[in-house]
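Every protein chain except one is present and positioned as in the full complex.
For chain A:
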Amino acid sequence: MARSVSIQRKIGMTILAWSVGLLIFFPILWTFLTSFKSELQAISIPPVFVDFHWTLENYRTIQTQSNYLHFMMNSIYLSLGSTVLGLIFAIPAAWAMAFSPTERTKDILLWMLSTKMLPAVGVLIPIYLLFVRFGLLDSRLGLIVVLFLINLPIIVWMLYTYFKEIPGEILEAARMDGAGLAKEIVHVLAPMAVPGIASTILLNVILSWNEAFWTLNLTTSNAAPLTQFIASFSSPQGNFYAKLSAASMLAIAPILIVGWFSQKQLVRGLTFGAVK
């Protein structure tokens, strides 16, 4: 008796949870479906869900007319470039903070967090003018540096919380065995730090990929990533829902997949380790 009640409850919960999940996911699902429709089917009244003539035409058009690959490559360059640069600066810093903490380590960490609270418009004007002066406007290099700097605090924090979990005794034991600093890092620390570093890379790639203040203000075409590519669809020209949908799917699919794999680490990274 009790068992059938609990199964009934579970079925009820299943219906409710799936309804809520599908409602939240609906705009993405709808975009996905629309991307395979013809422009006329995309605006048909009443809307068609699945029984339309599926076509890949929109994806072809997007590549030939809008040069999707150019923007996609820029997104890849920017997110990987800023991530690599971030790791080069953040790994030593987080390592030092985790294993040789001083009384000022906490202050430095909090100060780094506070730089994230500086609104971007407060520094937009000078960065824009400096970029004009040094010919960095619409250049990949300039944008990589900016993305690296805005995400550096998050990378340091995230690595710090991971490194702190590596027991210090292991390092001491290695030192007692006569391992030098280089050996200590390569043989002892690196293998234990790899999962944390991998999560940090994933999160930083997601954040850089979707960054839409600096990428929109500092690029026009040459270094423009996918955020800018999609923004060019903001002034509608005729029937364009199907093409907009195909472009949107192409822009979000890579990061949606990366994101789904790294959802656990996301909580940790974005809360500066405050919620695990």
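As a convention for this text, a contact is a pair of C-beta atoms (placed from the backbone, for glycine too) under 8 Å apart; a residue touches a chain by one contact, two chains touch by 3 or more; residues count from 1.
Keep in mind that, in the parts below, contacts and distances are computed from a predicted model.
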Missing subunit (named according to UniProt) among the choices "Anti-sigma K factor RskA C-terminal domain-containing protein", "Sugar ABC transporter permease", "Chemotaxis protein CheA" or "Glycosyltransferase family 4 protein": "Sugar ABC transporter permease"
Residue among A:Gly21, A:Pro167, A:Gly180 or A:Pro195 touching the omitted chain: A:Gly21
Listed residues A:Ile43, A:Leu80 or A:Ala174, member touching the removed chain: A:Ile43
Residue of A:Leu78, A:Ile127 or A:Met158 touching the missing chain in the full complex: A:Ile127
Hidden partner chain, residues of chain A it touches: 10-11, 13-14, 16-18, 20-22, 24-28, 30-31, 34, 43, 45-47, 89-90, 92-93, 95-97, 99-100, 102, 108, 112, 114-130, 149, 152-153, 156, 181, 206, 209-210, 212-213, 216-217, 226-228, 230-231, 233-234, 236, 241, 244-245, 248, 251-252, 255-256, 258-260, 263, 266-267, 270-272, 274-276
